[in-house]
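The complex appears here minus one protein chain, its other protein chains still in place.
By letter and in written order, the chains are A, B and C; residue numbering begins at 1 in each of them.
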Amino acid sequence: MSARVPLPRWVDVALLPVLNVVLAFLIGGLIVLSVGQNPLDAVGYMIYGAFGYGSGFGYTLYYTTDFIFAGLAVSLAFHAGMFNIGPEGQAYVAGLGVIIVALMFNGLHWALMFPLMIIAGGLFGAFWAFIPGYLQAKRGSHIVITTILFNFIAISLMGYVITKILKPAGVDSDESAPIQAISRVPQLREFLALFKNSPVNLTFLLAIVALFFVYWLVWRTKFGYAMRTLGRNPTAARYAGISSSRMIMTTMALSGALAAMVAVNNVGGVQGRLILNFVAGAGFVGVAVAFMGKAHPVGVALASLLFGALYQGGQELAFSMPGITREMIVTIQALVILFTGAMGDMLRIPLEKLFARWQRPAGGG
Amino acid sequence: MQYFNDLVLILDSTVRLAVPLILACLAGLYSERSGIVDIGLEGKLLGAAFAAAAMAAVSGSPWLGLLAGIGVALCMSAIHGIASINLKGDQTISGVALNFLAAGLTTFLGQSWFHRGGFTPQLSADQRFNPITLPFADQVKDVPVLGGLYSELISGHNILTYVAFIAVPVTAFVLFKTRFGLRLRAVGENPKALDTAGISVTGLRYKALVITAVLVGTGGTYLSIAQSAGFNNNMSAGRGYIALAALIFAKWKPWPALLVCLLFGFLDAMQFRLQGIKFPVIGEVPVQAIQALPYILTIILLAGFIGRAVAPKASGIPYTKER
Amino acid sequence: MATQTSSKQRLETAAALAPAIELRGINKHFGAVHANRDIDLIVRRGTVHGIVGENGAGKSTLMSILYGFYTADSGEILVNGKPQTITDSRHALALGIGMVHQHFMLVENFSVLENVVLGAEDSPLLAKTLNHARAQLKRLATDYGLEVDPDAIIEDLSVGQQQRVEILKALYRGAEILILDEPTGVLTPAEADHLFRILRTLRDEGKTILLITHKLREIMAITDEVSVMRQGAMVKTLVTAETSPPELAEAMVGRRVLLRVEKGPAAPGKVMLEVQNLVVTDDFGIPRIKDVSFSVRAGEIVGIAGVSGNGQSELLESISGMRDQLLGSVMLNGQPLSLQGDDGAHRARLAGLAHVPEDRQRMGLVTVFQEWENSILGYHHEYGSGPGLDIAKAKAEAKERIAKFDIRPANSDLKTANFSGGNQQKIVLAREMEGNPDVLIVGQPTRGVDIGAIEFIHNQIIKMRDAGKAILLVSVELDEIRSLSDRILVLFDGHIVGEADPATADEGELGLLMAGVTKDGHAPDAGPGTVPAHETLIEKNLTQMSPQDNKDKSGLDE
Partner (left out) sequence: YDGGGKFDKSFNEAAYNGAEMYKKETGGTYGEFEITNDAQREQALRQFASRGYSPIVTPGYNFVTALQAVAPEFPDLHFVILDAVVDLPNVRSVLFKEQEGSYLVGMLAAMKSESGTIGVIPAFNLDLLEAFACGYKQGAHAARPDIKVLETYIGSGFDAFNDPAKATEVAKSQLDQGADVLYQVAGGAGAGVLQAAADAGKWGIGVDSNQNYLHPGNVLTSMTKRVDVATYNAFMDEKNGKWTAGVLNLGLAEDGVGAAFDDNNKALITPEMTAAVDKARADIVAGTLKVHDFREDKACPV
């Protein structure tokens, strides 16, 4: 029973996160300054790169797609009280599922291939997340640790599969055989000239659907209700007859399936083949995104867009300001997690004081 | 005899590989016993490794390097403390953030300072912690068995290695035989009990974080200026997480922690030897399988052996005076 | 009675000395909540001073201020006549003020000894401190009858014993003034009597005691003076000997309240709930329910009495499907009920069994949920066909219940944590009763709930009975058991050691059964028990069994 005057909801869900992000960027700016670069220029380049021109924006959306899926994966598990740090590995393994069906039915029209990829990828991703879920449910193994370890194992596993099994003879680079153009997830540029040369593809729309699906699932269904109950108070869940073991395993599987869509986006939509380490950290960004978005679809959507812009803008930045390397982006990302996630309440107390001042007369001590 | 020597050599590299794990694991032990989960160990290792290497490179003294390493770990602990103790933020998130922060900043600063893509300059022998030969090591070298053990296994490690191994009994003593230890264990189990007894929970947790920082800082330093000669991107390579896993097996106890860390070290040491060897029946095992072995074993142990590990009750829960 | 005169004397002698504690104009806000307003209070040296008041009246807050756990917004505190600003608990301890909290402040997996010394260690190394403390405990044990095995681990101790550890903690720190916040909330009268005897000894040693309780009987039994609080303010302070329970009750609630429950005779129907040879273990695999059998008929209330920690929780949890049973069977309406697995509770509900858990915060509610979300907890699958959750329906029903059970504030979208304890209990009650079950299992329905709410809750339970439901009531409040039940079963150390008829049985008899002393006068295997009291209301009933004394002692600290 916190007796502090609660903040109006809009402040809670909108203002606070925004202020935190601003704070993160300020610090980031200082760091940029500290290495003798001009933060304002930097921001300028970033914004231009992210939204300034068609293909740039396309790239932004392409990254956003990845982050939405990874973010939703983490969010979903989080509502059931689990911290899934494994989307990276889950997406990586899902790539295997995608490429298997893709090569099996190579040449099939994408309209048929797309769903196949979603299913196959989803299954693989779900499986990779299910195991930690199972270990948590049945053996009580700490899910944070197990998912992290599964990321490592995924790297070895996929490394082997790609270099030793999928890699066709006569190809130097470590990658699978390519998927035929017809079977690939179509690029949006084929419909919208705006996105020319950018990799954003149909999977982006799938991500939008996923956002609504997760909101519906978490807040509008019995399953979601059970999930949130378990997440908030496991004892009450047991009291309510909600099977925690079943919930944990199902939720983790779903979470993995969501992460798997990152593979559909990249393997099926962008590279059109399975390459080493194609996830490239998107899974970890998902963790940041989920916490920034308060595990809520709307929040996740906004956070993903922000990070998408960060990535694409950062590329532009690194391109135009050689003094700033790609790591700067990781740093800003870290600051964002820190301020919106862990230190999210830093500004809350002052804000509450502010609002309390208004409400005194109304609230009546 | 040949096998015996091989064994000694494997154990020798086991020790080398286990040191950072031991230090990180003990570090985690202090903070988790005080009720603060520290996923950030990984980042602290990395940050410390960078600072140590950078400082050693600039100042030329490994000791200043060690100080710098610990210093950075302290700063990161401070952030973690402010976030999770004062602001009552989520400790796991804060830890994850620190890991990202370290990964980004080390390379970023390294690049802008040394212009070697985040690498620090190669360190010369006198900028590093070098193996020290214990007295008589050479004399007894040829004494069968014991001589070999002493000169190879016990002697000939760098100072930090010995620090790591001494830290274990010290921790055990502090934890179970001293007032501080009693309070530390209490604050991790039921902080309110301490608060009502008039002891500052915050103060105690910060103390724990300081010890954590010193240990993990030393661990990071070991990585960059004792085990190798310079820093490079992400050189902590997941050791922080492994240390956490080890801590869980060890059920938050010092001696078991030592054993588990040595086990991991051993697995790592073995995998270099196992590579390319043709096993009976199975034939040659793909290197990836061998490399994943430690992780897989970790999971099997987590699941099978220890099953549900009971963490300190209050760990992960920020302490708020208002109930 | 004899005590009263002595009480008068004490007050007179005390009047001469400076009061042990004097509070002047204490104010405390928690944000909007004005928990204490202009409190004046005088506590005389060497007396037992009671404080009563409804939930949220501000009792605990006031004590916490006195103990330096919170700091007052304004007002001054005088200890032994000297003004003091008590900054923290440590300071309070230094001034000789010790507190036994409403919720124990013990480290569960520490030994008694470790808990006692925690925070009061006199050297950086433990060994010395522990030896010193061991000696101290021996002394205190003999002086005040505070026997506890210093090496026992807290979680293995009965609640009564844990409380003794709390008192020992205070005394070990040399407390002269002892504050107890609802100490008997979890004790049976018998255990309470033992506690009271300890308190008396302490008082006779010249120590001052502040006692917070909801139970007027206890106020009458032990205090010299009593202060009444309402809505954060101090209503009045009375000399116990010159007041009466009804007067106090009225002062607390601000209106007349019935202290007795009006209920007609029961009309038992067919057996609805039948429990056979039930064996249940706790989380550590230790059997807590050992071969228990009983049955509950439609239209009757069966009360399970017992000292807490004798298996009540395990019994409730196993029958309601929250805890796997080792052996035995539960029949509901003639049908065997399979409760194994972590969704047993679901099957139980489907079969028509509702459960009001003993700990609403931990089990019965998700406090961060909105009220309407909690009013479907356990029944959510009934809202909406298909996967969707019919939120409209849920909210509508929630509103009805709020009206019907007079839940305040009447806002189904409010976060449940923001409801007071009594209202939270009503939310649970409403949910479980409105599900129209055949069998209702109720655990500690009024724990920590104030007199006003108690009255309402009791009446609801009677209504259910009269509606022909089978009701199993488990409570450590003997008064409650007696006033509600049609049959009483006594649970001791996992066995049902006897049955009593509330009409005829008196507290002494029950007290004995609860202590494990069966009619033929021998105690079964050791378990948490008690020593009969002497000067209390139930004195007369106990005199004839004083030969049991030592036997019970043996059963005291196993």
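Simple rule for what comes next: contacts are C-beta pairs under 8 Å (C-beta built on N, C-alpha and C of every residue); 3 or more make two chains touch, one makes a residue touch a chain.
For clarity, every value in this text was computed on a predicted model and none was experimentally measured.
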Considering the complete complex, which visible chains touch the unshown chain? A, B
By the document's definition of touch, the residue of A:Thr163, A:Gln180 or A:Thr221 touching the omitted chain is A:Thr163
Tell me which residue among B:Ser61, B:Gln122 or B:Thr320 touches the hidden chain in the full complex. B:Gln122
For the chain left off this view, which of A:Phe25, A:Tyr45 or A:Tyr62 is in contact with it? A:Tyr62
In the complete assembly, which of B:Ile82, B:Leu153, B:Val287 or B:Ile317 touches the absent chain? B:Val287
In the full complex, which residues of subunit A touch the absent chain? 55, 59, 62, 155-156, 159-160, 163, 169, 172-174, 178, 197, 199, 266, 270-271, 273, 275-278, 280-281, 315, 318-319, 322, 325-326
Give me the subunit B residues in contact with the hidden chain, please. 6, 9, 12-13, 16-17, 111, 115-119, 122, 125, 223-224, 227-230, 232-235, 237, 268-269, 272-273, 275-276, 287-288, 291-292
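Simple rule for what comes next: only the chains that are shown with their structure count from here on.
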Just how far, in Å, is the C-alpha centre of subunit B from the one of subunit A? 30
Need the CA-centroid distance for the pair subunit B / subunit C, whole Å please. 47
Multi-chain contacts in subunit C: which residues touch at least two other chains? 30
Expected list for subunit A, residues touching two or more other chains, is 1-3
Inside the complex, what are the residues of subunit B that reach subunit A? 39, 79, 82-84, 87-94, 96-101, 103-105, 107-109, 111-112, 117-118, 238, 241, 244-245, 248, 286, 288-289, 291-292, 295-296, 298-299, 302-304, 307-309, 322-323
Residues of subunit C defined as touching subunit B within the complex: 30, 67-70, 88-93, 99, 101, 103, 105-110, 114-115, 117-121, 123-127, 129, 169
Subunit A residues touching subunit C in their complex are 1-5, 220-226, 228-229, 232-233, 235-236, 238-246, 356, 363-365
